[in-house]
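One structure, as structure tokens, below. Some questions next.
Missing here: one protein chain of the complex. Every other protein chain is in place.
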Amino acid sequence: MFRKKTHKIIGLRSALLSIVLFLSFILLSNQFGAYNQSQLANIATLLIAVLSITLLTGASGQISLGQGAIMAVGGYSAALLVTRLGLSMWLSFVLAIFVSALFGLFLGLAAARLSGPYLAGTTLVMALAIPSIAVRFEGFFSGDVGLSVDYGVPPIWLTNIFGEISIEEWSLYVVLPFTAVVFFTTINLLNSRAGRTWRAVRDNEVAASLAGINLSRTKIIVFVCASGLAGLAGALYGFRGLVAPSVYPTDLSLTLLTAAVIGGLRSIGGAIFGTFAIVFLPDLIEKVSKNFTIPESVSNYLPSLAVGLLLLLTVIANPRGVAGALESLRNSIHSRHQK
Amino acid sequence: MNSFLTALFSGTAQGAIYALVSLGLVLVWRGAGVVNFAQMGQAMFTTYIASQMIQSDNSYWVAFVVALICGALLGAIVDFGIMRPLTSRKNSKHLTSQSMRTTIPVIASLGILGVLKSLAGIFWAGEERGFPTPVPANAIQIGSTNLAITGFDLFVVTIVFAALVLTSIFFTKTGMGLAMRASALNPEVTRLSGIKVSSVRTLGWAISGTASSLAGLLVTPKTNLSPNTLDLLLIVGFTAAVVGGLSSLAGSVLGGFILGYVIAFVNVYSAPENVFMAILIFLLLALFIRPQGILGSKEVRRV
Partner (left out) sequence: MLSVTNLVTEIASVKALNGVSFQAKAGLITTVIGANGAGKSTLLRTISGLERATSGSIKWFDEELTRKSVESIVRSGIAQVPEGHAVISQLSVAENIELGGLFRRRIARGDLAIATNEIYELFPILFERRKEQAGSLSGGERQMLAISRALVSRPKLLLLDEPSLGLAPLISAQIINIVNELCAATGLTVLLVEQNANTALAVADHGILLALGEVVADMPAREMAADSSLRAAYLGY
């Protein structure tokens, strides 16, 4: 009886938080112009992928450099379903989750026996091998040109209620429900028995297996879940306009990982912060660098330099990320109070 | 028959370069317990330096030597500036989980890679350049038949062979080489023998940096130089190290040559687009059939 109560509380809390998230995004978007609205949509989309890393690496300790490639899998699945089979966008998004989860199953089967650098290297190789399939079977995947897809137009009943809805606003309305549901699911997963199992595997594999946890099965499950999420994000990402190899570059995986690390690998709040940082950083840098005369060749690379440096700084000086730093701050204030 | 010879010769030349990359990876893995994903980023950076020097009218060999020295310096800086602080006593408090302890250095090396690529973009506009060879890259002729091997291929194999011999002598016959082997095998006993293991480790990073610089200089004439061209080399080097045995220096060299032949034959007898898949399949096979690699030793898990 006690357990049911905690379940209900977590479920209720996470549902409330998801609604709060949903509403804050909408509120923010009303303050923004078109460009920033589309940035918000990007954040909402990439947040799903970053959350997959929070689950995979933060909660379960499995490092994967292939999340970007899984995003591509999801993107291509959804795009192909829409363009070749004429399915509806919404249905193809959902189906993309399953296709990516299937890929995650294969990843998990390979990863189950690996850890640390072996796992990182293998996922990196996979990350490069998967896009090469698109090049190999050019006819089917439309090679470098890619597939043009988009979110379509808002349904009439919606415009009747809210009036004119711009493309950017519509993209946000398409993505946000998925983000909210993923948010809800992630919170619950992390607080569930599965989440505790994953953390046990992360902290000490030997102890976990001695405690009766099936390491292989756990790792496979984590990869399946994380891949499903990444695939969904990839589908949503691609439907901004184009699904092509250039949309999912090889450093996408690193970008996602960086967002998760900077914000805090183990915290959902950290994922939110990290995604905001990664998406808005290039704009911020552009604003600052406008005050100085910098040749274009330099300013092109400033964002990636800043991202790389931030990652290094975080890993050396503040491994738990911004969320971790805030938590330590809170703890030290608490303990000072008690004294 | 001709395609077989082509595959064989190109496989040898490519394999030599992969052996260098793999050797560099294994050096750092054994000495510091880190798989340095930034390794080819370092190589790319120092090759750009060499390219810049050649464009400023310096001779190839001067640029060559400078690149190697920069490689050593860069490797030492990475260890001193980033890897050491990362694993220092203060930071170990933050890393309470076992998987994080192995993951964080990997993430750090990826960060270094990103920074190096961006810096290359900033300093040299990320432009793709050719890179010269000191030896003409024409096919060698015997009588009137063209052999499937060029002068440059021979040059590559010779240099790599010389480098491997030097490295082997260093490790087996010199005191510093003994210190490095000992530090990798058992840091505590080595420290108790009065040897500063942290300095030896930095030297390992420097040597690895030199090896990767050399690989960069030898491969860019064929692949051209841009911030991203050496990524493939890292993948192959990693696979070669895994196949040969991450815990064995000789294994890394063996793995490099094996992969050179595999890729050459896939290129000639199958299609170049299949290379990535071939590498992946080879890696997975190696990991499942013999995870410690051909010459590696099984890690004993103490419970």
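Letters A and B mark the chains as written, and numbering starts fresh at 1 in each.
Definition applied: a residue touches a chain if its C-beta (ideal position, glycine included) is under 8 Å from a C-beta of that chain, and two chains touch if they have at least 3 such contacts.
All values reported here derive from a predicted model rather than from experimental measurement.
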Partner chains on view for the chain not depicted: B
Sole residue of B:182, B:232 or B:294 that reaches the chain not shown, by the stated touch rule: B:182
Positions on chain B where the hidden chain makes contact: 175, 178-179, 181-182, 185-186, 188-197
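Quick note on the criterion: only the chains that are shown with their structure count from here on.
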Inter-centroid spacing, chain B versus chain A (mean Cα positions, whole Å): 32
Footprint of chain A on chain B - complex, ascending: 29, 34-35, 37, 82, 85-86, 91, 94-100, 102-104, 106-108, 110-115, 117-119, 121-122, 125-126, 228, 231-232, 235, 238-239, 242, 246, 271, 273-277, 279-280, 283-284, 287-288, 291, 301, 303
Parts of chain A lying in touch with chain B, wherever the complex brings them together: 57, 61-63, 65, 110, 113-118, 120-122, 124-126, 128-129, 132-133, 135-136, 201-206, 210, 250-251, 254, 257-258, 261, 297-298, 300-302, 304-305, 307-309, 311-312, 315-316, 319-320, 324
